[in-house]
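With one protein chain withheld, the remaining protein chains of the complex are depicted in position.
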Amino acid sequence: MKRFLGFVKKEFRHIFRDYRTLFILFGIPIAEILIFGYAISMDIKNAGVAILDLSHDEVTEKLSGKILSSGFFKKSADLLSYEEIDQVLKKGKTKAVIVFEEGFGKRLIREGKASLSIIADGSEPNTATLVTNYTTAIVNDFNIEMAGSALNNALKIVPEVRMFYNPELKSYSMFVPGVITLILILVSALMTSVTITREKEFGTMEVLLVSPLKPVQIILGKVTPYFILSFINVLVILAMSWLVFGLPVKGSIILLLVESMLYILMSLSLGILISTVSSTMQQAIFISLVGLMLPTILLSGFIFPIENMPEVYDYLSLIMPPRYFITIIKSIMIKGTGLLYIWKETLVLILMTTVFIGISVRKFKVRLE
Amino acid sequence: MRTILFLIRKEFLQIFRNKFISKAIFAVPIVQMLILVPAITFELKKVDVLVIDKDMSPESRGLISKLEGSTFFRIMGMTYNEKEANSLMHRNKCNIVLHIPENFGKDIVTGRQAKIVAAIDAINASSAQLAWAYLNGIVRDYNSILTIKNINNSAPAAIPIIDIRNRYWYNEELNYKYYMLPGILVILVTAIGFLLAGLNMVREKEIGTIEQINVTPVRKSQFIVAKMVPFLIIGLVDLALGLAIGKITFNIPFNGSILLLFLGSTIFLIAVLGLAVFISTFSGSQQQFMFVAFFCMIIFILMSGIFTPYESMPQWAQDFNLINPVAYLMRVNRMVMLKGSSFTDISRELISLSVLAVLFTTFAVRRYRKTA
Partner (left out) sequence: MTMKKKVIEVENLVKRFGHFTANDRLSFDVYEGEIFGFLGANGAGKTTAIRILSGLSSPTSGKVKVAGFDAGTQAEMIKRNIGYMCQKFSLYEDLTVRENIALYGGIYGLSRSEITERTAQLLDRLRFREYENKLISDLPLGLKQKLSFAVAVLHEPRIVFLDEPTGGVDPITRRQFWEMIYETAERGITIFVTTHYMDEAEYCDRISIMNDGRIVALDTPSNLKKQYNVSSVEEVFIKIARPAGS
């Protein structure tokens, strides 16, 4: 045990000497949180809209003014003809063109009907949908306004909304859990797999293996410092989300920390598993970064909800550990629910950890023989 | 020049001698692309609505059937028990609980305001807002049906209505695959080139082979170019494979010039590889490099506008993207492939990328020291 502790200390010293790496280790989650908090959002703001007004009358000017002053849009160009639409959309700054047909105002008054077209750039479907939706909503409002006198305002269903769990509709309740989930698995798996593969590649593993330390102790010794660092990382992210965004942990913080430990453990054992199949650091890095990064971002439901994916992915994501943790962390942090609601996910994580360790031990033994 | 060829040959030999890497650089991007591209859809396909209808009037049923008939909502159940409703929402079984109070129908008929309350799971704020917008739209439609019915009964005056037609150009059915594929390809090509080029360089330092090179008269630029070229070629091959498979399996359109696409990607890769080698000159170990690379990549990718609208970023973030090669290529790829944008349409992006490529490569050559 004493020998083991000595070994752990040595590993720790090794990590702390490289302060640059340490700096980045904590820099990654902090930068990510800040990016999600302040730089990017799924919503649109100031999207470029061009106007092709073939009528230029009071109504079109009023309506286009209404559309442009909504905050969602910014006028990118005034067009004179249909031919210009393609040109302006191809430049990329303009996301949609709003076309008022000739004699728009006159028709509206005389025939009671005028048509407006929204031509959106479908190469960015998300933006296109949002632009169309918001414009439609604004025009609908305008319709109702115009009809104002005609409609005796009596007949109305007024829908009211209560936003659950996140009444202020802040995006952080989505990305804070996401960032924790993503960072923990990548960093833990990456660090463990690389540090163990490094010993293999440089031949120092043999030196360790002939030492009085047992193989299990060697692996544990290598992994323990990263376990602690990852745990500190969780605390840093939670503290940040509380201090910067005012997002508290609604449920039991102890439960959250225990679950985080479990998830870190799972990630570390995944890292160990990767190291048993890699012979060079390049390979370990390739698997843990190129292999894990995109699937974790995309299939864990962190940015893109799994519910919206084709059904196959619902099953495919069952083998993605982040999926379970993200459910756990959202339940505890945002919904404030207890173990009763997440015991299944917890069990799956325990099972995954066991399987990863089991395979690693097997592979390790085979190699020693 | 001849020296460079010898060095490039050496890099290729080393890459393809590594059994894992030589397969992974082609297999991983293709497999990931095939799996990940069809996964992404932003549209809310099925928003599960649980209805608590305390009224059970023709009006309330009318509203529910309107919801059911829409493409966005699915009525997953009806209940009278609020507790059950809460629990279902806690378990993620429904996204919206819609309360229709007693007297809803009566209020409508008697001309009073009728209220309904929608409780929406808002953890994902943007999908909650979208769902709310759709719900509002449906209610508004339903309102106008009721109104028109009513008005037609009393006063036949015409109400002016602006009728909206919308069309999506370049991707009429809003197929997300067309949108995601170029983006995912860029990420994969970036990750592979950036990581491997840098790691390769640091590895030579770490195992000491660089010392033997440094003591030869080889020029710094020769050595660095030779480190970049193989990954440039591999990146372009990956891209070509990815596009070919995208064409075959997802039938993604190629509206623009493929040559232009490859021109953009080549300049992009030079910039990214130059940056990787530049960073590698600071790193003493592969571990160190990997962390810096990870850090840069995640920032570049998230900020690039691949997953989120570019315009909604604040000014400082858009300014940052002036040095983000991924942001440029993301735009170039989508514009050229889907919209058929021409050289002049993307000339600003190409020029900016070229500046970055020259800058980063120069930095790398400058920073690299042929000393021990």
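For reference, chains read A and B in written order, and residue numbers begin at 1 within each chain.
Keep in mind that, in the parts below, a contact is a pair of C-beta atoms (placed from the backbone, for glycine too) under 8 Å apart; a residue touches a chain by one contact, two chains touch by 3 or more.
Because the structure is predicted, anything quoted here is derived from the model rather than measured.
Shown chains touched by the hidden one, complex as a whole: B. For the options B:27, B:215 or B:322, the residue in contact with the chain missing from this view is B:215.
Contact with the chain not shown here comes from a single listed residue; of B:10, B:23, B:93 or B:348, that residue is B:10. Residues 2-3, 5-7, 9-10, 13-14, 17-18, 207-218, 370-372 of chain B touch the missing chain (whole complex, contact as defined above).
Keep this in mind: only the chains that are shown with their structure count from here on.
Annotation: 11 Å between the Cα-based centres of chain A and chain B.
Per the touch definition, chain A reaches chain B in the complex via residues 18, 20-21, 24-25, 27-28, 31-32, 35-36, 38-48, 63, 74, 85-86, 89-92, 95, 108-109, 112-130, 132-133, 135-137, 139-140, 142-144, 146-147, 150-152, 154-167, 169-171, 173-174, 186, 190-191, 194-195, 198, 278-283, 285-287, 289-291, 293-295, 298-299, 303-305, 307-310, 313, 316, 327, 330-331, 334-335, 337, 341. Of all residues in chain B, only 18, 20-21, 24, 28, 32, 35-36, 38-46, 63, 89-92, 95, 104, 108, 111-130, 132-133, 135-137, 139-140, 142-143, 146-147, 150-151, 155, 157-176, 178-179, 184, 187-188, 191-192, 195-196, 199-200, 203, 285-288, 290-292, 294-295, 297-299, 302-303, 307-309, 311-314, 316-317, 320, 331, 334-335, 338-342, 345-346 touch chain A in the complex they form.
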